[in-house]
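Removed: one protein chain of the complex. Kept in place: all other protein chains.
So that you can tell them apart, the chains are marked A and B in the order they are listed, and the count of residues begins at 1 in each.
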Amino acid sequence: MELPILFFLVAGMLVYSLSPLFGPRKSRSDEPGAELRRRIADLDAEKANTLRAIKDVEFERATGKLSDEDHEELHSLYTRKAAEILADLETLRNEADRADDIR
Amino acid sequence: MVTFGTLSQFAALAFSLLTMACLLLGVMRDDGRWVQAGRRCLVSVAACATLASIALGYLFLSNNFQVEYVASYSDRALPLFYKLTAFWAGQKGSLLFWAWVLSLFSALVVYNNRRDPDSRLTPYVYLVLGGTLSFFLFLLCVVSSPFDLLDFVPKDGQGLNPMLQNPGMVFHPPTLFLGYIGFTVPFAYAIAAMTTGTTDASWIKKTRAWNVLSWIFLTVGIILGGQWAYVELGWGGYWAWDPVENASFIPWLASTAFIHTAIIQERRGIMKVWNMALILLTFLLCIFGTYLVRSGVLQSVHDFGATGLGGYFLAFLAIATIGGVYLLAESYRQFKTPNALESYLSRESTFLFNNVILLALAFATLLGTVFPFLSEAITGNKVTVGQPFFNQVNTPLFLVLIAITGVCPLIGWRKASPENLRKNFLRPALFALAAAVVLFASGIRMSYALLSFTLCAFVAGTILQEFVLAVLSRKAVTGEASWTAAPRLLWRMRRRYGGHLVHLGLVLVVVGITGSSAFKLEAQGTLSKGESLAIGEYELKYENFRKYEKLNRTIYAATLGVFTDGARIGSLDAERRYYVNARQPTTEVSLRSTLKEDLYVTMPGISRNGDITLKVAVNPLLVWIWIGGGLMVLGGILAIIPKRRRETP
Partner (left out) sequence: MIPFRQKAAILLVLSLLLVSPDIGLALSESEVSESLLCFACPGEPLSIDRCGGGDQMPAAISRMLGEGKSKEEILQYFVGEFGEEILTIPPKRGFNLVAYIGPFAVLLLGVAVAFLLIRKWSSAGTHADRGADGTASPPPLGDADRRRVEEALSNFHEED
């Protein structure tokens, strides 16, 4: 009794698993603009890291691990870096929007 | 049902091989259809493995003793609960459990990635998961199937070892396995990242929950194992450094190192290659651990290949090692980033040292575990490497680890100003010094114990100071009261303070270990009814004797009155149990546990005239090991509760 059930179950799984093969071909290749999007994503990650760095140094000063001078130095360093990244991001985003418009 | 189980196993193996084939084709032909088919095959593996597991559970419940595995680990008298848990009592069932859980985890990974089904990484992740599954399913189908039949049908099974009939032992192996298996997922992501040249920290971010959760499972498994040894084995200890225990401790150390440097990569984008190496090491150690525990190599050192599993496991380990190291070497250039730190004095650099110590501990433990084999192979000399050896070598290393755990919260991320560090160092150091003076004055002279307690005080002091300072600064900003600011801070920065909570738990564990090993009292004696035995401030009076039947065992119990200063503060039942189908009686531990100390009683002998032999121990502070362990687990859970709000770009 249980064996026919198993047979049908496995047959069902096989159909489920292999059915995508009979659909239309899907290329895994990157669509146009993927490279640009990847660069934006990378830059986004870098932005998050830098913003987190600013929060970090604020927190470390608040809990007394960083002197005011060191805090000042690092804070301005990261702020500068963050400003650069934000500017770059904006340029890239505009570029991406233009590419979308053309398409 | 036997055929059903066997066929399900074969179907699972077929699907896992199909998974690999489809994914390879999909990647090579650059065809998303094949990738999707491979993904669905992986889900089907989970379904088939589930069917096989249901079949094995059913065979246990229906007392089908023609199945060799069921006959070996169950009998008719076994309580229902233990019948189900006998599933993983032996090697064959454990293998099925491994494959089943890994297949479920794989299906979960597929589910988690449902929204981005075709990222560059995932096909390779599934490929590694499918490969590992294929290995275990191959072992199940070809080498060691739990569905193998005996030539005859025995009237009853041999039963489950009475020592394994204990709740701790029921949950110890599966939690440990969950930890072992869980690390397969980050390993798969790491391999995928190396293969595709994905150099960012996305794989670390995606697998953070898997890492920490697997670490939590390993921790719970280790604690439960210790608890089981303590209440069941009756020798008064909880950890004997035997190879099976070490097999769980070594990957725990490696994964702890990984969790720390993974944070650095996530935050700073550095140490990429090192993290790959660490997760590879953790995975290999997990497989090695499974092999040590369940291959039978430890029971009989000399029939290395007796179960036929040894060779396969070694081959799998070799393939994984060579493949992993090859990929590491290949992608080294790609992953090598110009590493830069703002300051030599930063939490990042303390993490580097913590890695060194954790790995030295792992190395020491591994070396000690395999040293008997090594020694015999190289010099022909047979030696035993036992508990005192590990205590000697690992204790100093562990104390260094505790010390650095204390320094860590004093040093901030990215940079610490030296003068601030000095200032912050002062209070915890004074606190630790005060603790040391108090302990010394109260008569503690053992150097290790004194050092250990002092370091614990230091670590607790630094963690407390960091939290109090953070609460104060939050109060200054928000104007909240302390009792609202503290829990809010704990919740808002739960990753950070979850980690600190784990460290606080570790401190409590170390306090418990130090107290119970340095100040243990032991006594032994034979008593007639009415006589007493004294230990420490306790006196145990033999008051009564009973014999009764319960479930599958006969119990002989002696009631002991517990007295301090002549006042009766309670009673303990020392027991010896005779299980149906067991050849030897077992000693049950009776325990009176307080925050201060455990009174630990076993009864190794009962003579015909009713006299009893008692072994008694007082283990100071031991309960803090379990409390600290619980805190470590809680801290880990706190650290992975996902945040609700997400950054909006």
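Keep this in mind: contacts are C-beta pairs under 8 Å (C-beta built on N, C-alpha and C of every residue); 3 or more make two chains touch, one makes a residue touch a chain.
All of these numbers come straight from a predicted model, not from anything done at the bench.
Peer 1: Among B:104, B:209, B:233 or B:606, which residue is in contact with the omitted chain in the full complex?
Peer 2: Missing-chain contact among the listed residues: B:233.
Peer 1: Looking at the whole complex, which of B:448, B:545 or B:578 touches the chain that is not displayed?
Peer 2: The missing chain is touched by B:448.
Peer 1: Of the residues B:172, B:206 or B:494, which one touches the chain left out of the display?
Peer 2: B:494
Peer 1: For the chain left out of this view, which of B:3, B:334 or B:387 touches it?
Peer 2: Only one of B:3, B:334 or B:387 touches the chain omitted from view, namely B:387.
Peer 1: Take the complete complex as the reference. Which residues in subunit B touch the chain that isn't displayed?
Peer 2: 233-235, 237, 240, 270, 338-344, 346, 349, 352-353, 355-357, 359-361, 363-364, 367-368, 371, 375, 378-379, 381-389, 392-397, 400, 445-448, 492-496, 522, 587, 604, 643, 645-648
Peer 1: Which parts of subunit A are in contact with the chain that was left out?
Peer 2: Spelled out for subunit A, the touching residues are 47-48, 51-52, 54-55, 76-77, 79-80, 82-83, 86-87.
Definition applied: only the chains that are shown with their structure count from here on.
Peer 1: Averaged over CA atoms, how far is the centre of subunit A from the centre of subunit B? Could you give it in whole Å?
Peer 2: Averaging C-alpha atoms per chain gives centres 33 Å apart.
Peer 1: Under the definition above, what is the set of subunit A residues touching subunit B in their complex?
Peer 2: Going by the criterion above, the answer is residues 2-3, 6, 9-10, 13-14, 16-21, 23, 25-29, 42, 44-45, 48-49, 52-53, 56-57, 59-60, 62-67, 69-70, 74.
Peer 1: Could you pull out which subunit B residues touch subunit A in their complex?
Peer 2: Interface residues on the subunit B side: 1, 3-4, 7-8, 11, 15, 18, 26-27, 30-37, 40-41, 43-44, 47-48, 51, 118, 123, 200-201, 267-269, 342, 410-417, 419-421, 423-424, 466, 469-470, 473, 647, 649.
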